[in-house]
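Heads up, the thing below is written out as structure tokens.
For this view, one protein chain was removed and the others were kept in their places.
And then chain A:
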Amino acid sequence: MPLYRDDAIVLRTQKLGEADRIVTLLTREQGKVRAVAKGVRRTSSRFGARLEPFMVVDVQLHTGRSLDTVTQVETVGPYARPICEDYGLYTAGAAMLEAADRLVEAEREPAVQQYWLLAGALRALAQRAHAPALVLDSYLLRAFAVAGWAPSFTDCARCGEPGPHHSFSVATGGAVCSRCRPPGSPAPAPETFTLLAALLTGDWDAADSSDERHRKEASGLVAAYTQYHLERTLRSLRHVDRTPVATVAPPPAPTTPAPTRREA
């Protein structure tokens, strides 16, 4: 397969040499692929803007000895711009990309569900469908479920005793009944359990109408769950901007900036 084509999400980019980049892609059919994008840091490159993190692209690659080479790129989901123009979206999105990179460990092993999950979450983020922290937490819970670590927020994660229950145990996998509860397990608000269950199942009506207080508590539990299941910590999680989305004033009308030249 010297030349192949696939849909892909750009997870990360690293500088290579003078003007090239190595791009890590999560492709729909081939799983994770690392490829060289030649000359993309130069002015004349047609690819540069399309091979940025958060972009969903239709890409053609040439199989190489160690790394493949990108030969063509078309945009499918132009999410980079809207995401990096809002700091909350950017930091939530970066945590999603890092989580995907970590959950899909092996290269060239198809991870179709992870692909669709991430593509959907990036679209929701870029379109501001929901609060960025909710999109991130929902994505993390569902990506873990796909990876085989599905948490339970209603029935007891250990014995299956029908819930709701009061305690939460990261190590056990979510809600725990009073008999299975390890000592020292926190007892989040019942609404937090409801929110977590809504985020896991994609019940957005319930999630969108949740309180800031319960969102914060849920985020804390999702972060603990994430760090517990990934061997190394997710570095971008501590950078997630949790400033509540305030009613943003419209941007000021463009004015003429001050002259930059000052005659000597």
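Following the convention adopted for this analysis, a residue touches a chain if its C-beta (ideal position, glycine included) is under 8 Å from a C-beta of that chain, and two chains touch if they have at least 3 such contacts; residues count from 1.
The working rule: contacts and distances are computed from a predicted model.
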Not counting the visible chains, the remaining one has a UniProt entry; which protein name from "Transketolase", "Cell division protein FtsX", "Recombination protein RecR" or "Sugar ABC transporter permease" does it give?
"Recombination protein RecR"
So which of A:Leu51, A:Val176 or A:Leu221 would be touching the chain we can't see?
A:Leu51
Omitted-chain footprint on chain A covers residues 12, 15-19, 40-45, 47-54, 80-81, 83-87, 90-91, 94-95, 97-98, 101, 235-236, 238-240, 251-252, 254-255, 257-258, 260-262, 264
